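Showing subunit A:
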Amino acid sequence: MSWKKLAVIAAVSSLALAGCASTGGGTAAAGDHTDLKICVYTHGDGGTFWSVAQKGAEAAAADLGVTLDYQGSSNDSAKQAATIAAGVTGGCSGIAASAPDPAAIKDAMLAAHDAGIPTVTMNSGSSVFKDLGAFTHVGQDEIVAGQQAGLRFNDLGATKILCPIQEAANVGLADRCKGASETFSGEVVNFNLDGGLADIAGSEAKIQAALEADPAIDGIFALNADIATGAALAASDAAGRNAIIGTVDMSADALTAIKDGKMAFAIDQQQYAQGYMSVVLLYLNLTNAHELGGGLPIYTGPGFVTSDNVDAVMALVAAGTR
Partner candidate 1 sequence: MSAKNVNPILELKGVGKSFGNVVALRDVDLSVYPGQVTCVLGDNGAGKSTLIKILSGVHKASEGSFTLSGEEIEFNSPRDAMAKGIATVFQDLATVPLMSVWRNFFLGNEPKKWWKPLGILDMKMAKDTAKAELLNMGIDLRDTNQAIGTLSGGERQAVAIARAVYFGANVLILDEPTSALGVRQSGIVLKYILAARERGVAVIFITHNPHHAFLVGDHFFLLNRGRMTASFVREKVKLDELIQAMAGGAELDTLTHEINTIRQD
Partner candidate 2 sequence: MSPLTTTKSDERVQRVSFLTKALRRPELGALVGALVIFTIFAVVDTTGHFADLQGAAGWTHFAAPIGITAIFVALLMIGGEFDLSSGVMVGTAGLLMGNLVSEAGMGVFPAMLITLVFAGLVGFANGYLVIRTGLPSFIVTLATFFVLKGVNLAVTKLITGTVRVDGIDKGDGFEIARDWFATKIDIAGAQFQVSLFWWIGFTIFATWLLTRTAFGNWIFASGGDANAARNAGVPVARTKITLFVMTSVAAALVGAMTLLELRGMQAGQGIGQEFYYIIAAAVGGTLLTGGAGSAIGASIGAAIMGFAAIGIPYALWDQDWVATFLGVILFLAVLVNTWLSKQAKGARK
């Protein structure tokens, strides 16, 4: 029986260690306001994009001396709603939530508002933050980003662009393609790449197939940096197409590709700032009763990274803060 006891001890210790070793969930600097708990509850999945946003929030919490509770829900709206509801009774002083599915979290957000907890939305939900009781939104408007991208593609001389959507249920991604089609002079073809992030090799094959099926496509508007470098670029090379590729969000690989001239641009929604600003906005509201934004969203993007400014940005991406 002793090995069973050992197993139990091992398990309990690993749980305890998990608590002690955690850096992400709870952060408190030797500051003045550790009694303030800022809760940032997103739909994120902990990947390259969201880990940067989380870092931003953590940095702000450390700089301001508040406690942070960051929770992602990996695109599960029901889970996000329940987390927010639990946060309302769990002592959150302020709540920032991403709202790709506003109706799902509406009740929980309004409950927070009714309980006197200030809320903001971040990353997605620029058009709905008021309905959710938030006083502003910090992020990038997806339609605007798409529109700017469309204009870029015009300047670069593309005539028909593929827009692969890697999260079918994400309305924000669809909006980017929609925005692009509003300003692009040629045709924007939406392409279903659902689950694409989990299977980059498969995504490459699918995009390659799409390119080969339609020789008129000469541009790809990727909506994620990993998709751009791992799938779009690779597919374009394999199909011998030399397509004009632009992406949303950045990664080290994406920036290298821009520097090498293989990719035209990356739109930076500056998610580090989304995380950072969420905490700052709530902090200012809690400590000095500020309500920033003027009833409008506060934009963190689109910022364009091209061969002109790529060097500076590269260093920061390598550090994991952009």
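Note that in this section contacts are C-beta pairs under 8 Å (C-beta built on N, C-alpha and C of every residue); 3 or more make two chains touch, one makes a residue touch a chain; residues count from 1.
Selection rule, in plain terms: all candidates are chains of the complex that A comes from, given by their letters.
All figures in this text were calculated on a predicted structure; none of them were measured in a lab.
Trainee: What candidate from 1 or 2 touches subunit A in the complex under consideration?
Mentor: None of the others touch subunit A; the one that does is 2.
Trainee: Given the complex with candidate 2, which residues does subunit A contribute to the contact?
Mentor: Result: residues 4, 7-8, 11-12, 14-15, 18-19, 22-26, 46, 67, 69-72, 75-79, 81-83, 85-87, 89-91, 101, 103-104, 106-107, 111, 167-171, 174, 192, 194 of subunit A touch candidate 2.
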